[in-house]
Structures are given as C-alpha cells and as structure tokens.
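Left out: one protein chain. Kept in place: all the others.
Which chain is which? They are A and B, in the order written, and residues in each are numbered from 1.
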Amino acid sequence: MNVRGFRWQRLVARHIGDQIFALAAKIYPICRSITGNGVRHTLYELRRHIALKIHEVPTGTAVFDWTIPREWNIRDAYIKNESGEKVVDFAKSNLHVMSYSVPVQRRISLSELKDHLYTLPGQPDLIPYRTSYYREDWAFCMAHHQFESLQDDTYDVLIDSSLTEGYLTYGEYLHKGETQDEFLFSAHICHPSLANDNCSGVALLTYLAERMAGLRTRYSYRFLFAPGTIGAITWLARNEDTTQRIKHGLVVSMVGDAGGPTYKRSRRGNTLIDRAIVHVLKHSGLEPAILDFSPYGYDERQYCSPGFNLPVGLFQRSRFGEIPQYHTSADNLDFIRPAHLSESYRLITQTLDVIENDTIYINLLPKCEPQLGRRGLYGAVGGDKDAAAANMAMLWILNLSDGVHSLLDIAERAELPFEVIRRTAERLEQYGLLRDSSGER
Amino acid sequence: MNVRGFRWQRLVARHIGDQIFALAAKIYPICRSITGNGVRHTLYELRRHIALKIHEVPTGTAVFDWTIPREWNIRDAYIKNESGEKVVDFAKSNLHVMSYSVPVQRRISLSELKDHLYTLPGQPDLIPYRTSYYREDWAFCMAHHQFESLQDDTYDVLIDSSLTEGYLTYGEYLHKGETQDEFLFSAHICHPSLANDNCSGVALLTYLAERMAGLRTRYSYRFLFAPGTIGAITWLARNEDTTQRIKHGLVVSMVGDAGGPTYKRSRRGNTLIDRAIVHVLKHSGLEPAILDFSPYGYDERQYCSPGFNLPVGLFQRSRFGEIPQYHTSADNLDFIRPAHLSESYRLITQTLDVIENDTIYINLLPKCEPQLGRRGLYGAVGGDKDAAAANMAMLWILNLSDGVHSLLDIAERAELPFEVIRRTAERLEQYGLLRDSSGER
Partner (left out) sequence: MNVRGFRWQRLVARHIGDQIFALAAKIYPICRSITGNGVRHTLYELRRHIALKIHEVPTGTAVFDWTIPREWNIRDAYIKNESGEKVVDFAKSNLHVMSYSVPVQRRISLSELKDHLYTLPGQPDLIPYRTSYYREDWAFCMAHHQFESLQDDTYDVLIDSSLTEGYLTYGEYLHKGETQDEFLFSAHICHPSLANDNCSGVALLTYLAERMAGLRTRYSYRFLFAPGTIGAITWLARNEDTTQRIKHGLVVSMVGDAGGPTYKRSRRGNTLIDRAIVHVLKHSGLEPAILDFSPYGYDERQYCSPGFNLPVGLFQRSRFGEIPQYHTSADNLDFIRPAHLSESYRLITQTLDVIENDTIYINLLPKCEPQLGRRGLYGAVGGDKDAAAANMAMLWILNLSDGVHSLLDIAERAELPFEVIRRTAERLEQYGLLRDSSGER
C-alpha cells in the first residue's frame, strides 16, 4: 500500500539545523557512559520533544552472550599537585576520566600516576576518550603537552565514582504507520562530551521523530537511543519478535561534520534501504563514499549479525576513525555545524521519501507511446525549468512501468532523481496513463 | 536450420556506396512530411528498385492511442517584401516552411511576421527544420543572418498548403526466407530535404532489399518505410500478429556521415541482434559507440514500448542530436558520402551474416584435441596470412563446441571476428571434426 501523503518536505522545517544543533549542545556537557545517570538525564532531555519510553534493565540480566554490567556513576574527579592546584579537573571536561573508572582516593608519586594516564603524543593538545567497561581499572586522560609539564611531585588523586548494582537505561519511541512493518533508527548514547559522536545523531533523530508525529506514513518508525554494543544487544535480546517486522533501518552517528556523506551498506548489501540511500546520495550534489558492509563499526554490527541479518546500514558524514578529531576533545561543538546537521537531516528524509513512495505502476497504454502532446503533457511540463528531465522521466516511466520495475528501479535506470520520477508518475496517473499496482500486491 | 548459402559478400556490389548515394540524392529534393504526396513520390522512387507494397490509411483511423491526422500537401510558399522580392521562397528549400503549416495568404507587418519565423541564432547561416503536426499553426524557417536583415516593411505572405481528409502512406517489402521468423528493418520517411536524416537510411535499405532478392536466407526480412512515430505506430497497430514473428530488427537512420558508428541497444539489451552488431562493430576497426537503450530516439521507441518489447536496436553513424548539422539545412548532400554509405551497408550485412549463420556445432572428438597435423589442418592454414588467428580459431571452436556455445559465443570468447570462426568451423566440419546441431533443435 502506498500512503500518498508522504513528502519528505513535510519533515523539514526552517532552521532545523539550528534546532538540532541546539539540542546537541544541550546534551553535550552531560557525562554519559553505557549506564548511569548521564544516560538518564540525556533521555529526559529527549523526552521534552517526544513521548520517549525509558527502559531500565537490571544489572546481571543475561542478554545473549552478555550480561548487563554494574551501573557506573561519577560525581567528581581531579589530580591535585602538592601545591593543592587541580592539574586535572573532571569538572572542566568529563573526558579527563576514563569511563567506568573504579573509585580511587590516594596520594601517589608521579611515577605511579603515569601508569594511570592516557595521552595522545601525536595530538599533544587533545584529551583522548578512553573506556574500560569490562576490566576494573582507573585512569585519567589529558593533553600530552600538559602531561610533559607534570612536575616530579606527589599527587592527590580522586575519582568519586561508584560501580553498583543498578540498571542499563535506554529510550525507545515508536511512530505508528499504516502498517506494522518497521523502519528502525538507532543512535548510540553512551559517549560523554563528544559532539559529533554522537550528540549529533541523537539530536537529529529526536527532531526527526518529533516532526514525524501526526504524519501519515506507510511504515512504523522505531527510534532507539541506547548505549553502543551492550544497548543494541539488550534491545535485540528483549525484542526478538519485533525484529521480524524490521524491513529497513539506519544506524545514525557523526552527522554534524563537513565530511562525507558516508554510507556503509547492510550485510545483505542491496536491500531497499541500501538502494534508496545510495540513490539519494548520488543525486545529492555531494561526493558520497559508499562502503560495503564490514563487521567493524557501530551497532550495525549487532543488527547485521548472522542470527538477525537485518537490512540496516550506517549513515555518517566523515567515516569513523578516519578523522583526527575522532574520540578526542576536538570532537566538540565547534566541530559540528547547523548547516551540516540540516543537510544530513535532509538526506535522511529524502531516503524515507524513496522508501515510503516506491511502488510499481502499470502503463495502461503499453503498446507504443501514448500521445502525450494531445493531453498537454509535453506542454504542461514545457514551462518547468526541469522540463527536459520531466520529459525524459515521462518516457522512462511509460517504457518501464511493465509490472516489474518500481519507481526506484526507473529512477536508477534513468539516472534521474527519485523525486522527479515520483512526481512525474503521479502526474501520469492523474491523466489515466498509469495505475498504481501496490494495492494489488 | 542453417541456410548455408548466406554470405554477406553476396549482398555487396562494387560501387554500392555510389548507388545508395545516387538514390538518396534523387529523393533528397522531395518535400516529405508525415503524410502527403511527398511521401508517395518517395515510395514510387523506391518501387523502381523493389516490389514495394504501398499502404494508404485514411485520416481519422484510430491507431492505439493515436489518430491518423489529416493529409498535408503544399504547392508553394513565399514571403514577399513591398518591392515584390521573394525574401523567402519555398521553391529554393522546402525547409523554409514549417511542416504542416496551415494555408495562409496575408499582408502583414514585420512585427507580426516575426511571430511566425524560426531561426538558429547560434548557427546564423542555417535554416532550421520545424514541424507542427498536432497543433494548427504556420511558420517560416530561415537563416538568422537573413532574419536580421529584414526591413521594417509590410510583407505578403503565402503558404499554399492544404490540410484535408486523406491518407497516411507507408511502404512495405517482404523478402521471404526459409522460415517465417522475421528480421525487421525500419526507416523513417517523413523528413523533407535532410540528406542524412533520413534519405541515407531509406536509400541504404532499398538497396539492401534489392540485392537480397533471390538470395536464400534463413529469416524473412521485412523492410518498412514509414513516417516517424505515427507511421511505426500505424504499422504496429495493423500488424500486431506479425510482431510475434519478429526475432531481430534494426531501425536505420543517418547512415551517410563520417561519424560513429553508433548502436543503441534494444530495450532487452542483450538479444542476438544486440550481440551480433556489437560484435561486428568491435571488429570493424572503427571506434563504435555502444549505447544502452533509452526511450528517446527514433522508432525503436515504439518497437520497444513495453507492450511489444521487440528485439530492435538503432543503427546510426553520428548520434542524433549530437551534430551541428542535425535538423538544419546543413544536413544536405555534401554531408553524406558514398564511402560512409558503403561502410554502413557493409556493417549491416556483416551483422546479418552473424544472425543468419550463428549455430551450435558439436565437437565429434571431444576427448583431448584431435590430431590436426595428421589431417593437414595446421599446414592448410599455415600459408594464410591469417594463419595464427585460424589456428587459434580451430582450438577455440574445438574446445567450446560442447553443445552449449554457438559460433557467436565462441567468437566473443576468442575475441576473433565471427567470419574467421564461421569459416574455420565449416572447414572443421568438412574434415568430420564437427557436426552442426542446428537441424536437431
């Protein structure tokens, strides 16, 4: 069934880039990890926009091969020198503490301290982002320039954290469409103050869900905001039946920088979501990078594990790991821009336009061309600035609407944007030259 | 069944290029349109060469979504200035009058006249070719240089044309082969004095049909000379049953210039005609352009409409619309040359050679190679200048004649001309090493 109301433009608003940026900026300072109050507070922010359902899964719960870990929270952390100066202060940047650091309060030598310090010698001004979720340890992260200036002193070290029985928290929002077939959007929500990775994706999907409310869609849209890896695994373990309904999906991360756009195909490689987004990116005027699936990356690793093998790809701007800002303090609010967020948002909504509107029309006058001129169809479009494209679109649609080719097939073959093909097909249908076969299937 | 008598050389004659050119030159001055006496007189010329059947279809006849229009004829036309000089005179070039111009006899100002003038500002010396088949209007076409020199005068305008109940006229010739399976050749015959587009194609096909008479062929060959679009549609509407028998086909237009050669594939894309002509063009020593099907072009648009989807491609030299002479007075007899016509003719006949002679042989000694030296087969060809190719041809044919691969398959795999493969296979058959399986299928 083709829900004809869907137009990607309905999802776009003026200043959508600014709105997404503002939400990303709001959640940027929160110290998130794979569990804990940082995740909760972030989800509370999203709940101001959408009717997010927040799930709490107890420590120790088995999820496939994994177990929900203890909940981690942190209140304060610093390194003080003998003069009482805080040379490192968690209050200034939550990247300073390795995520899941166990509590510590000690006075130690520089030499011992150095066993618990991470720096980036090649990027000496930046603080690295480090985690130790499944091995008990503590550490601080700092700029290498500062590390080199540390005096041979005795240091007071404090990490006021806790690692206790608690919960893993994730948020879920379902936009109900005309069918129970689902489109899954997934963003990881476990990184602390990293703007692009992934405040950008979380904020973008929140606005997409918000703007989708009230819109009639063919598919139901599920938005999942969960910690990376363990969060996706937890959701999959608790929703195995639901996965049967997932027909398309995108993992969304790092969507605010100027790079890319990048799309990594699903494991299946050429499903409708793969074809739709590749088509949109190729007609975007940008220089997209289209990557084949590989089992390293974001939560598509879980969705595309062989026991699920869902048609879920990954959308990004720059490719993860290939930019110097990746997992450092340089991934801050200066690194993402409203214009890029807006562009990413538009590319995703245009992809949905393809997914929602792809259908197979039947040419009702398949023997020879119909006389378009008599109907004013050549003339009608002759005034458009896109007249030539529209004329070719008419000819392609009539030629290929044989019950086999869908609009996306035709758009690919004609090398014309899906939107031109869709609008032209709707016009030809109005003139009685085409019949939409989707109701019949 | 393989009719062994067919050799492309039998279709070629010395000076065939000159002959085709002479016929093209003879029909060049006639003022053709999609109906009218110009078409008839052209067909009468062709009937001097072949037993052409001329069909007349009355105005108003429904042909699929179309209706046969009124018949258009023109006797005279001019624009006279106040001094009585004919500044534009139909007698000098029939391109001066827009085809299907309604009759007019008026005295008008320059300003009003200009609403009825077409020029090519970018090619100021050339007269454009314009038509208005389905919208009642009148216009003159002229060189832009002349247009710019028109005085602010009062002009006597005459178009002595008629638009009346009459007929659409087309010609058809059938060469009967051993089977009822047909090869369709089609050339449009509706353009006035444009030499390449398509006096060249009409004349070439006339000579091909003439020389084919008396030749034993596997296929029956149907030659259709009809006005573009409405003519092909008319023929298809009146011959739906016949279309079942069309196994291969070529639309032939613009075959006299120095460009290309160009082949545009059928909608199906890889049928035998597509493979055969692409093979011939690749071994032609020229630099062919092989284009995928698109629904814009000549009458392959109708033959390849989804309700027919016939295996019919388009053969041209330069690609239509991509040369400055296209649809202008520069497409005159200087633009086409006997040498190019002869070359086009040869490429088409070589393509027929593939179509007629492609067959599957069976290697009768499939276990290991037969001892060719003992039979003098290496020696026999050793004297040829093409010895190395012939030796490789023998080895390829023996290796691939397994009941699956046809001669064209082998020629493609071996990257050798079909003719070398065919001759070598016939030699191997004479030596009892191969058996032609075509009779068994």
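Here, a contact is a pair of C-beta atoms (placed from the backbone, for glycine too) under 8 Å apart; a residue touches a chain by one contact, two chains touch by 3 or more.
The shown structure was predicted, so the numbers you read here are calculated from the model rather than taken from an experiment.
Visitor: Who touches the missing chain here, A:P29, A:P295 or A:G432?
Guide: Candidates A:P29, A:P295 or A:G432; residue touching the omitted chain: A:P295.
Visitor: Of A:C141, A:V202 or A:L236, which sits in contact with the chain we cannot see?
Guide: If we include the chain that is not displayed, A:L236 is the one touching it.
Visitor: For chain B, which residues reach the chain that was dropped from this view?
Guide: 363, 365-371, 373-374, 392, 395-396, 398-402
Visitor: Just the residue numbers, please: which parts of chain A touch the chain that's not shown?
Guide: So the residues of chain A touching the unseen chain are 64-66, 134-135, 229, 232-233, 236-237, 240, 267, 294-296, 301-302, 304-309.
One rule holds in what follows: only the chains that are shown with their structure count from here on.
Visitor: State, to the nearest whole Å, the distance from the C-alpha centre of chain A to the C-alpha centre of chain B.
Guide: Distance between chain centres: 55 Å.
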